[in-house]
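Missing here is one protein chain; the remaining ones are kept as they sit in the complex.
As written, the chains take the letters A, B, C, D and E, and residue 1 is the first residue of each chain.
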Amino acid sequence: MHKLLEDLVASALLEDVGHGDVTTNSVVGPELRCRARLFAKQGGVLSGMQPFKLAFGIMQAEMAEWSSLEDGASFAKGDLVASFTGKTRAVLTAERTAMNFVQHLSGVATLTRRFVDELQGLDCRICGTRKTTPMLRLLEKAAIVHGGGATHRHTLFDGVLIKENHVMAAGGIAGAVDRARKHVHHLLRVEVEVRDLDEFGQALAAEADVVMLDNMDNETMAEAVRRAKGRRVVLEASGNASLERVRGMAETGVDFVSVGALTHSAPAIDLTLLIENS
Amino acid sequence: MHKLLEDLVASALLEDVGHGDVTTNSVVGPELRCRARLFAKQGGVLSGMQPFKLAFGIMQAEMAEWSSLEDGASFAKGDLVASFTGKTRAVLTAERTAMNFVQHLSGVATLTRRFVDELQGLDCRICGTRKTTPMLRLLEKAAIVHGGGATHRHTLFDGVLIKENHVMAAGGIAGAVDRARKHVHHLLRVEVEVRDLDEFGQALAAEADVVMLDNMDNETMAEAVRRAKGRRVVLEASGNASLERVRGMAETGVDFVSVGALTHSAPAIDLTLLIENS
Amino acid sequence: MHKLLEDLVASALLEDVGHGDVTTNSVVGPELRCRARLFAKQGGVLSGMQPFKLAFGIMQAEMAEWSSLEDGASFAKGDLVASFTGKTRAVLTAERTAMNFVQHLSGVATLTRRFVDELQGLDCRICGTRKTTPMLRLLEKAAIVHGGGATHRHTLFDGVLIKENHVMAAGGIAGAVDRARKHVHHLLRVEVEVRDLDEFGQALAAEADVVMLDNMDNETMAEAVRRAKGRRVVLEASGNASLERVRGMAETGVDFVSVGALTHSAPAIDLTLLIENS
Amino acid sequence: MHKLLEDLVASALLEDVGHGDVTTNSVVGPELRCRARLFAKQGGVLSGMQPFKLAFGIMQAEMAEWSSLEDGASFAKGDLVASFTGKTRAVLTAERTAMNFVQHLSGVATLTRRFVDELQGLDCRICGTRKTTPMLRLLEKAAIVHGGGATHRHTLFDGVLIKENHVMAAGGIAGAVDRARKHVHHLLRVEVEVRDLDEFGQALAAEADVVMLDNMDNETMAEAVRRAKGRRVVLEASGNASLERVRGMAETGVDFVSVGALTHSAPAIDLTLLIENS
Amino acid sequence: MHKLLEDLVASALLEDVGHGDVTTNSVVGPELRCRARLFAKQGGVLSGMQPFKLAFGIMQAEMAEWSSLEDGASFAKGDLVASFTGKTRAVLTAERTAMNFVQHLSGVATLTRRFVDELQGLDCRICGTRKTTPMLRLLEKAAIVHGGGATHRHTLFDGVLIKENHVMAAGGIAGAVDRARKHVHHLLRVEVEVRDLDEFGQALAAEADVVMLDNMDNETMAEAVRRAKGRRVVLEASGNASLERVRGMAETGVDFVSVGALTHSAPAIDLTLLIENS
Partner (left out) sequence: MHKLLEDLVASALLEDVGHGDVTTNSVVGPELRCRARLFAKQGGVLSGMQPFKLAFGIMQAEMAEWSSLEDGASFAKGDLVASFTGKTRAVLTAERTAMNFVQHLSGVATLTRRFVDELQGLDCRICGTRKTTPMLRLLEKAAIVHGGGATHRHTLFDGVLIKENHVMAAGGIAGAVDRARKHVHHLLRVEVEVRDLDEFGQALAAEADVVMLDNMDNETMAEAVRRAKGRRVVLEASGNASLERVRGMAETGVDFVSVGALTHSAPAIDLTLLIENS
């Protein structure tokens, strides 16, 4: 919902601006307008144009002549990413907040794209996890999609994922899957995390819809893929997938590789906003 | 304020939990209690224990037997970082949110510590910037302190920093500094960003309290330090400070090196929460 | 989340109390305590004890000696449903809000139970819809469970349900199912609404996980059940299910009958709170 | 206040939409527009057009060509109630929330109208109570007005109503009325609930402005009306007023009959939103 | 509602504390406790002890040994008003916010008391208006009561007051009163503002429950009182009532004198919080 995003950006602005931008308000005349240009100082994949633009709008920059690349677009070092005119005070005050969104989210999209590119030609998709930055899940999940990845569940209630800790508390995979099926509604699939082929067998026997192969080596995963042949089960590989390892993981035949680093460790993309009086 | 932090953690939980943790609620009995242990899977510096603990509290985990390292403590791979008991459902439901806070913030503290360690023996401090994650500024600024750094201003109104864009809009350094002094209150210092020795000279002439040396090479910075000798001015070096470059920058004699990467590009620290029935 | 419920009840109290309960504050002494007893004036199934109790707590009634039936319990006319002591002012001020929750939610649970009872002996479940009262979805879904029903998806993002309008916009069932599968994450099933056996055939061909048989007569539904035999597909009957019709619908062999009336048209259960000085 | 209503509808949308309408977003193209027509599947009285329209607006449906009946209008089965065009995605996403408002509120207005119609020719009005759905009081009170009823007080502070429980706590009717008069401001009348003619006499003696005749039979009420003749006192009959009983109650000569069922037990009116590509 | 007050005080604290009390946090050790004593530097009437105490509680001062005068109590210069112990940091951080509440509200209570004292022996009461400080109405209305005054309506919906502008828009007093009676609920009285005896006559004829005599001289008011004799009408004098004028106004025989200055122009009472290490 647009209102949700607007509230988030307004909160982020408030966090930065507080009682007012004392520098800009004392140094820059209230009547000035400027042209602002967003340039890339390194290559990447764009994400976050919505909060970027909203930040200036909420500060009442009276923007005009807006043009920009779209979320999901690739850009190279030196490229012009966006351009607009607006009231100088508002542009300067909103700048840092706007940049913090777009630099972080483009970082997520860019890292995702690199993982996706590693899988070229394979029938396996990269997806994210719930290891996201607090308050930014919706935007980071979108950034993964902009980078070419899939989202996985967003929350604890739009998907069932029985992890090791649940199995322990429930006393076994069979029982856990059975309980989940009985209690969750009929539009949700049930996924189980398994650590070895024995557990994998239990998951298949329990007719889990999706199985997460957690921290397995590639041979074990390949064997799991073989055992699942002919069944209507989705396989997801998980556990410290790196750019070096990911293709090997995918070549085992799994349907998804989920990568926490997409959201918890993506470095920001270096962008810069150049401003001139207009 | 504690209430502010509590609201933030509750919002982050809501973002993850939504209408309920369907897996846990269907698989785990409501009466179960567990012991939870937080272990380090890599070394680092701790930050984020407050939101970590709050997440379980807000989910009404009825925690007991809490013990943990303190924010700012170093830990090695394999170390026990925290331990507590609580209701299993609440612990499992809050787990991801709690972990997202502590892994990200420990990432910030750990990277800060590495920068700080580079400056050992020098009279120069590492400080952060406003390039923080939206909604997490307060926590990330605290993480920098836990890592041994200094905070720099938090917002646009607890410090004056006249940047290149402001100078352009004001028509010159002298005029900008003068306007700032006249309009901001008398408990704020005035900092100006300069790009070369000519601008540096103007900043000194304008009696700026702090000067940011932006993207200068080390010789230029050293020369600026010499020219500032005997004056009551604070010098801050800025611009793509890396672990490789930072000691050289500090050896020029500046008082601070500000590092955006502390908050915008720190990879998360790998921690794991192990749970057993109790 | 408990905090969510607390906020809701506080908002409901605020809606009623506003600047203060002028009657109670002027007529009842601040030091008085009372015993309050909740009695049933008609039989039913209980739901809403959480918001009921919270309402008094938020008004700082300093409750003691609490005892009550549990959500999901049946009660007969005249039964004592709950009993507690507390400060008289707070009890009187919170009374109406507390009662509005429990009477409405028990209405939902009671009507659900009546539908569920109609299906005794059949392998078919009653479930709710998204036709809930604005702001009360979570509580009404819980009331359905208290009444013995299943919840169905809670929101627009914890389940895929392609309705007639979506099919029209997408240009056909096959295309719609295909697009949904490609874009939604792998823990969600895909349900399609169909109106006749032709569309039902298309849904089966598209390998929909769940098919909603909308407004079909019982023979048509029975035929659909026959055609689905041997396939891994869940069938849900929908469309003006009444207490009179529901058993016939279920006897066709469908897995679920969804009933909007559970939440949009359940009459409140008549309960009364009797208070005496203590 | 419009802002209040807007916030309520946005919250209701958020409750339904959460992180996004996964069905619509994957199945329906973002560029499509449609024509939407709201039809009545049964007769009734309209209420809730404001939240209905707001729901689409908040989802940024870019509505055009809006036309509709007004709140308070009667409609018959098959009537076109409203019509508009808009972006298909937004229309489909907001549909259920919009419908939940208008179907429930029209249910309240329709039931009110039926009660009001029973009193034709009598100088007695139907009014609501505080037995409303949590969070919807303002809208339900408006729906009562749309149905031809009167509102009664909205909250605990825009009217004094001394009920049986207050009398018990205060130790008598005379004392309670006296205390209320002394402590509440001079723009509020004082109403007392009485259960028999003895209490009624006490209320008259205490010069209550309004007396609620609670659960009395018609003869007793008629006697109370006789005893009140010539006095400036308003009489309100209360207690399980049904469509069958209400005219008899009114014919006793009371000024108002208050009916809790208007808001706590009105079944929703069946409406349907038909959509076609445009 | 207590929650409402808690939210208000938390917002006021947030307004002052923001990202943290940098002075206290850097200068005062986190383990220190202190004894705090609130002394009066001038005489007055106390109001605001609730928000005062809440401010320290919300900052987690871990207060103990609390004792204080009660709201409504008179104090003389030098009197000890309150005393407690708590954590020094929290006490210092919350001090200004706590003091701003109690000094302002005691100002209102004190000024009210002075007006009330002027009317000793007369059967006439001082009451407030809606000319209150934005966001503080509830507290200021309570302060008026602490000072011995009456509250008048709190809002635009717990009382009907037809002012000159309404009369103009409605085209006359008779029509305005009539419309109000028909549309507002039966627990509200109707008050009309009149400027001369002619309008007063119209108000009496329209059977207004309350008449506000606005900006009349004392003789005219006395005449109005005479004309109202024997009728059930309340008379309220209004318009620049000062301490000098108020007794004369009351002696005309009106029931109330309403005084805007109580809330819009009461100077703060000088109090001081003395702190010593404990």
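Just so it is clear, a residue touches a chain if its C-beta (ideal position, glycine included) is under 8 Å from a C-beta of that chain, and two chains touch if they have at least 3 such contacts.
Given the structure is predicted, the values throughout are model-derived calculations rather than measurements.
**Student:** Based on the whole complex, identify which of B:Ser26, B:Thr133, B:Thr151 or B:Gln202 touches the chain you can't see.
**Tutor:** B:Thr151
**Student:** Among the options E:Ala64, E:Met168 or E:Ala205, which residue touches the chain absent from this view?
**Tutor:** In the full complex, the listed residue that touches the missing chain is E:Met168.
**Student:** Which one touches the absent chain: B:Val17, B:Leu105, B:Cys127 or B:Met216?
**Tutor:** Touching the chain that is not displayed is residue B:Cys127.
**Student:** From the list B:Ala90, B:Val160 or B:Ala261, pick the residue that touches the absent chain.
**Tutor:** For the chain that is not drawn, the touching residue is B:Val160.
**Student:** List the chain A residues touching the unshown chain?
**Tutor:** Counting over the whole complex, chain A touches the hidden chain at residues 10, 13-14, 17-20, 58-60.
**Student:** Mind pulling the chain B residues that touch the left-out chain?
**Tutor:** On the chain B side, contact with the omitted chain comes from 127, 150-155, 157-161, 185-189, 191, 209-210, 232, 234, 236, 255-256.
**Student:** Suppose we count only contacts with the excluded chain; which residues of chain E make the list?
**Tutor:** Touch set of chain E with respect to the missing chain: 8-9, 11-12, 15-29, 32, 34, 51, 88, 92-93, 95-97, 99-101, 103-104, 107, 130-138, 155-163, 165-166, 168-170, 176, 179-180, 182-184, 188, 260-261, 264-265, 267-268, 275-277.
Simple rule for what comes next: only the chains that are shown with their structure count from here on.
**Student:** Farthest from chain E in C-alpha centre terms, which chain would that be?
**Tutor:** Between chain E and every other chain, the largest centroid distance is to A.
**Student:** Check the residue numbers that chain D and chain E use where they touch, and answer same if over half are used by both copies, otherwise different.
**Tutor:** Looking at both copies, the contact residues mostly coincide.
**Student:** State the superposition rotation angle between the two copies chain B and chain E, fitting on C-alpha atoms only and giving a multiple of 5 degrees from 0 to 180.
**Tutor:** 120
**Student:** Using mean CA coordinates as chain centres, what's the gap between chain A and chain D in Å?
**Tutor:** Here chain A and chain D have centroids separated by 45 Å.
**Student:** Of all the residues in chain A, which ones touch at least 2 other chains?
**Tutor:** Within chain A, the residues that touch at least two other chains are 18-19, 137-138, 154-155, 157-161, 188.
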